[in-house]
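One protein chain omitted, others in place.
So, chain A:
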Amino acid sequence: MSFPWAKHYQPKQPLMRWLDEKLPLPRLVYNAVGAGYPVPRNLNYFWNFGVLAGAALGIQIITGIVLAMHYAANAGVAFGSIESIMRDVNAGWFLRYAHANGASMFLLVVYIHIGRGLYYGSYKAPREMVWLLGVVIFLLMMATAFMGYVLPWGQMSFWGAQVITGFFSAIPLVGDTIRVWLLGGFAPDNAALNRFFSLHYLLPFVIAGVIVLHIWALHIPGSNNPTGVEVKGEQDTVPFHPYYTAKDAVGLGVFMLVFALLLFFSPNLLGHPDNYIEANPLSTPAHIVPEWYFLPFYAILKSFTANFILDAKLWGVLAMFGSILLLFFLPWLDSSPVRSANFRPLYRKFLGVLLLDVLVLGYVGGAEPSPGVILLGQIASIYYFAHFLIILPIVARSERPRPLPNSITEAVLEKHAGLGPTKSAMAN
């Protein structure tokens, strides 16, 4: 696959030759993430985040499997079993804090990964399928993270589950029936906790499977790059290994460092204190908030406060799911043939506003409701939908992109020439 100049796997060792004849697994790895995958030579550090997301999933699966050996998915004892992990299991505090903060790190790198895709137009032809599978992974991650947060059976677990499963009751006529069926009861209880645990264990492996498809689909056109210009020839690419394995190692080191600082020195920074209170169906917390990574979507949900034909709650739920589902249509909403925002001055400005907008939505999602905050959330929600569904298609048609470089290599050489004649001459 990919480019004709891709290196071919040539095992020298007899054992590897033998293995290659019987089961060419090393060949598969070589072609997927080894020297057999040619990658544009000009990728910046934003291209580290795919590998980082993979590493984060690996950490979650490993810590999660060990935690499951000690955790008891029963509403009567779940909270206590977490406490015994924290106190009595060998390095249990490490496993649990690594898993809880690992989820935050996973979502963080995935948000940057998605942002990278938006900025450099990685969702555009010929990589639509890569993008679509990416959105599927994101949805699966959100489901997994939500169910994982329920498992400790603290106050926020319980009331978060109550609120989120309550979305289904917004469906007209059959909503309540569906909700009761999904929960296995009228409120989150043992039945719900058990099925959430089962699905929370299953979905990461589904995610891993979709990641295989995501990478497979990526390898057909090859990686995008900061110029957005397609690879023209061999001089534009370098083999993934050792060039990008070396670069990814740097990114991985920094990622682990941030992770370690969070895990060892401020492990409860991103959690909510109420989740250290055992679930109590009779006592509603003063302020129910989801984890930080859901806050922008929660803000959109809460912004719909007016009934219009449909109930306000149903509008909110539709908009919240719609805010993610619209990403599926992005490759067709943005008809501009230019990928990289570096060459799209107008789109770039709107994308900057969108980033700010999502941060504002995140603030609103976590803030105590007051008229000012609700108003801010409504304005930010309007921009969110207008950006993707109205502004983006118009910008794609009307803007005049800056001239593109002829090739990746030309762009690279120009950049170096721009650094000053002396340095460039020395490098030559």
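Some observations on this one:
Operating definition for what follows: contacts are C-beta pairs under 8 Å (C-beta built on N, C-alpha and C of every residue); 3 or more make two chains touch, one makes a residue touch a chain; residues count from 1.
Definition applied: contacts and distances are computed from a predicted model.
UniProt records the chain missing from this view under the protein name "Cytochrome c1", selected from "Polyamine-transporting ATPase", "Cytochrome c1", "Electron transfer flavoprotein subunit beta" or "Metal ABC transporter ATP-binding protein". Here one chain is not drawn; of A:L28, A:V174, A:V212 or A:L261, the residue touching it is A:L261. The chain not shown here is touched by just one of A:G185, A:P242 or A:P281, and that residue is A:P242. Residue-wise, the contact with the chain that is not shown comes from A:A312, picked out of A:V163, A:I288, A:A312 or A:L346.
Contacts to the hidden chain, counted on chain A, fall at residues 41-43, 80, 83-84, 86-87, 93-94, 97, 238, 242-243, 246-247, 249-250, 252-254, 256-257, 260-261, 263-265, 267-268, 273-274, 276-277, 286, 303-306, 308, 312, 315, 319, 322, 326, 329, 332-333, 335, 370-372, 374-375, 378-379, 381-382, 385-386, 388-390, 393, 412-413, 416, 427.
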